[in-house]
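Of the protein chains in this complex, all but one are displayed in their positions.
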Amino acid sequence: MMSKRNIVGIFFFLVIALLFVIAALTTHEFGHPEKSVIPDMDDHIIDNTQTETGANNAVTSVVFDYRGFDTLGEATVLFTAVAGVILLFRRLKK
Amino acid sequence: MSEMSKIVKTISNIAFPLVLIFGLYVIAHGHLTPGGGFQGGAVVASACAMILVAYGSVWTMKKIKEKHLSLFESVGAIGFIGLAFLGLLFGLVFFKNFLLGEGLIFSEIGQGLSNINTAGVLPLMNFAVGLKVIAGLFAIILVMAYATNKLKGGEN
Amino acid sequence: MIYNIPYFAVAALILIGLYAVVFKRNLIKIVIGITLIESGVNLFLITLGFRENSVAPIHTAGTTEKTLMSLPVPQALTLTSIVIGVAVLALMLSLVIHIYRHYGTLDVRKIKEVDE
Amino acid sequence: MDFLATLVNHSPALIIAVPLLGAFLTPLIGKINGKVRNVFVILVVACTSFLIALLAYNVFTNGALSADAVTNNIQTYVFGAKDIGTPAVRIAFEVDAMNAFMALIAAILPLAAVVYSWAFMKDETGQDKYYTLILLMTAGMLGMMLTGDMFNFFVFLEITSIATAALIAFRIDQKYSVQAAFKYIVISSIGALFVLFAVALFYGQYNALNMAVIGDSIKYTMLDKIALVLLIASLALKTGIAPMHMWLPEAYGRAPSSVTVVIIGTTLGSLYAMFRMIFTVYGKHIWDLGKTMALQLPQLLGILLVALAILTIILGVFMALKQSDLKKMIGFAAVAEIGYMLLAVGSAIATISLNESGVTVMTSAGQMALKGGIFHVLNDALDVGLLFLVAGAVYFAAKETSLNKLGGLARNMKYTTVFFLIGLFAVSGLPPLNGFASKLMIYESTYAINPILSIAAILCSILLLATFVKVFHSVFLGPKIPKFSNVKEVPKSMLIGMAIIAVIIIFIGLFPNLIVENIVKPASEALMNYGLYLGGI
Partner (left out) sequence: MLEFLDPFLKTLQTDSGFWNPILWGFAFVIIFLIAYIIRGFGKQAYKEKTEQTKAFLSGNPEYEKEQMHIKGSNLYWGFMEIMKFAYDKFNKMHNGNTGDYVLWFVIILGIFFIVLGVL
């Protein structure tokens, strides 16, 4: 049976689906990102990764040098999760 | 979870060093080949998870406690942020790649199919993050397996 | 139009995950829905960075300046996002274990506060 | 270049890095001794607050400490290089007056929380992880408030969410705290994922992740509209704006009080991020009406936000009046307070229009509303934080938070009662404390914009006062109940933690003009001239 909640939910799900479909249609063509790129960050990275960071792997140069602060946050997220899990499964008695 | 049969234990004993070596290779060549600290650490942690599945969480918990693992993880994290602080000290900017072109270790500029002695602090950061990911993921798996085991045993 | 099929896969993944979170009643299914949303977003990031007939962004002996490489930044962002997803998943599952200890059920309609 | 100038130049990085390093070191130091660990944590948080004070002073005075780091009240810091080249590939922090203002809020709350925790957490197990997660929450909150990079904002949002969820479930033997933590992690991860989707939309269009670069090159295409919708909705979810606020009272109420004080800061960080997205990233299309906009974006956006704000205020106040649990009641009051800020800022957005000479301006009432809203962010953080600390003191002393069982505690807990009275006067907007000044500005300006809003706000404020009078009566007044006849005053560290916030509240209440002129006005102007922020990179 369709409760009121489900009807409202389905309707707004259709609206959200419309949102995502429009997003999918108006994004640039798959495989051709050059069209809409204004400041070409990635080509700059690909060209200068060896001279600026000395790494052959551009992804590693991005992860650890250009956006190293994100990686610090990422490592912090993992640290946080471990601390949280150990906190949740701790013993309660001293 | 309880321990499994002798076949599984033997196979995992054989497979464990191979997976370990492969994971360490991925960590060490992070700046040259696909992969890096996170990926290699995940590989090694999966090897440890295989041992956990084969031998059971109680046995593994006897061998290594999760607090030691979290200490290892703290060491890895401190190494990572310490490298960033060293960049602040020597390169005068936080997260500066201060080893590059200094003539010390890892100081060469990677050209073509280059050797491992490149990319400044990136390999060191790879090692730090690798240690951190190994310890962290294994700690998570171990603690959750042990807790669920206790839950099945009925003693909360 | 035919080029945008991966983006439709992204939309489908996100919508299925959201549907699971809203309309499913098992906590484990809700967790699965969140991971579905997350993989949809990761797929969107990684598809944004693809160039047609390009190689991985790694300079080897074979690559020259002319070699077309796929964009490296989305791959780094996806790596970060995947690790974050693992952390969130671990915490959510441990919370589910505790909820099961306390309530003895995984039905989301019974997991609530009753104000006395 | 002397040491202080160097410290100020690097302070945006150190503000994040010092709590992180402290968090990584805490498990090692916890091996030594509990007291050493507590002293270490308090020192780390105090250092962070000191750095924030230096940075804020340098930003507000436009380079009194280190002139070369600041250009027209914006201090930028690039990670990994001297300056951010073109294109902006590296992560940059861009601290203007608004960031500095939020960072000042984030400097007060964790300090009070860790001082308070010394005695509050004395008998609990797992204190190493507790302090680690508190420091991680602080770092993530500060990162959210200072960063100038979209993806970096997402990362810090997730750090804050995970640490907060783990801490909400700190009392794992209480089923309600565990389920509140689960709801919180579900809600916040969904919100963060939609933020990430919006960031990916930006990246796919402009191939940039820096807020200033995106705001500079934004064209308000269909994808930008979708990104705006996703950003506002998910950040409103994280902020706890009705009707998406239900997770907030449960999370606030079931977490330990020392944690709740920091959660307030993280919630306000999400609110700040929403303002930043609206005013700066989409600034061109909020402010350049005459040229680009066919439909008036500010009016639509302002009306939506004001409607949500009124709903938030009414729901929060009515549900708070009904609650029978002390901490959940304060949580609903916090929801209502968030509604006041959103009401002020939404009505300020709605007043943006073209004047007769074809220039986009915000009316003077709108500017007053914006100032009042931003001032109220500070006041709300302090007032609700103090009330939660008092509730934690009541729980610590009587091991009970139900309003139906408590009573007559004022006879044994004099200082706690005084602090509660200060918080009561402040949060319900009674003179002479700080809540009155900001609410006065909000009432006046919204009355000039639309009288009905102001009347509804005033009526709900009266109901808020009634709510806390109920708490005061049923917890502190009344005859001495035998069950609580031997409760004692809480230990010194908890009193100090409450006193830190109470003193600041009284100071702001006595000298509101000082704060408004020197801190709030620059912050609102920093929100209004988006051009400076975009030109910062």
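Worth pointing out:
Labels for the chains are A, B, C and D, by order of writing; each one numbers its residues from 1.
One rule holds for everything that comes next: contacts are C-beta pairs under 8 Å (C-beta built on N, C-alpha and C of every residue); 3 or more make two chains touch, one makes a residue touch a chain.
Just so you know, these numbers come straight off a predicted model, no measurement behind them.
Here is the thing to keep in mind: the chain we left out touches A, C, D in the whole complex. Touching the missing chain, out of D:L230, D:I313 or D:I500, is residue D:L230.
For chain D, the residues touching the absent chain in the complete assembly are 179, 182-183, 186-187, 190-191, 194, 222, 225-226, 228-230, 232-234, 236-237, 243-244, 246-247, 250, 295, 297, 300-301, 304, 308, 315, 318-319, 321-322, 324, 364-365, 368, 402-404, 406-408, 431-432, 436-437, 440-441, 444-445, 448, 466, 470-471, 473-475, 478-482, 509-514, 516-518.
For chain A, the residues in touch with the chain missing from this view are 5, 8-9, 12-13, 15-16, 18-19, 22. One chain of the complex is left out; on chain C, the residues touching it are 18, 21-25, 30, 108-109, 111-113.
In this text, only the chains that are shown with their structure count from here on.
One inter-chain figure worth recording: chain C and chain D are separated by 28 Å, centre to centre, where each centre is the mean of the chain's CA atoms.
The distance from the centre of chain A to the centre of chain B, each centre being the mean of the chain's C-alpha atoms, comes to 22 Å. Counting partner chains per residue, chain A has residues 23, 27, 33, 41-42, 45, 50, 56-57, 59, 61, 63, 65, 67-74, 76-81, 83-86, 88-89 touching two or more of them.
Counting partners per residue, chain C has 14, 18, 48, 58-60, 73, 77, 79-80, 83-84, 86-88, 90-91, 94-95, 98 as the residues that reach two or more other chains. On the chain B side of its complex with chain C, the touching residues are 32-34, 36, 38, 110, 112-113, 137, 140, 143-144, 147-148, 151, 156. The residues of chain B lying in touch with chain D in their complex are 70-71, 74, 77-78, 81, 84-85, 87-88, 93-97. On chain D, the positions that touch chain A within their shared complex are 20, 23-24, 27, 79-80, 85-91, 123, 125-126, 129-130, 132-133, 136, 139-140, 143, 151-152, 155-156, 158-159, 162-163, 165-167, 169-170, 172-173, 201, 204-209, 213, 217, 221-223, 226, 229.
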